[in-house]
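Excluded from the complex is one protein chain; the other protein chains are retained at their positions.
Right, subunit A next:
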Amino acid sequence: MPPPGGFESVKYKRNLPFRGPSGIVALGAVTAVCAYGFYRVGKGNLEKRELQREKVWSRIHLVPLLLAEGDRDAYRRQQAALAREKEIMKDVKGWEAGKSVYNNGRYRSADSIVVL
């Protein structure tokens, strides 16, 4: 005979507690984060290129100034070396001071310098 009030209902439902977001959600989130990250990297690469361009042009703008200063010093050294050579070789007949050892008119910087 059934107990008073009837039998207890049969527990047939599975007991599966919620265990966090599903795999699809996690995968989607990771994909979204990565996509945003790569977007920023791409933007950053473009920006880096522009920063490099800025740096290079700042140097290009300074080249004539620095080169002019260096040229004056190089010319001064060249003239001093010439005067020195003239003084040393004044007794040697037929010596041409400052003459290139090559038979072409091309400019050649000094092989050695005297630090003064």
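Rule of thumb we're sticking to: contacts are C-beta pairs under 8 Å (C-beta built on N, C-alpha and C of every residue); 3 or more make two chains touch, one makes a residue touch a chain; residues count from 1.
As a convention for this text, contacts and distances are computed from a predicted model.
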Omitted chain (choose from "WD40 repeat-like protein", "NADH-ubiquinone oxidoreductase", "Translation initiation factor eIF2B subunit beta" or "Cell cycle checkpoint protein RAD17") - UniProt protein name: "NADH-ubiquinone oxidoreductase"
Touching the absent chain when the full complex is considered, from A:E8, A:E54 or A:D111: A:E54
Contact set of subunit A toward the excluded chain (per top definition): 40, 43-44, 47-48, 50-51, 53-55, 57-65, 67-72, 74-80, 83, 106-107, 109, 114-116
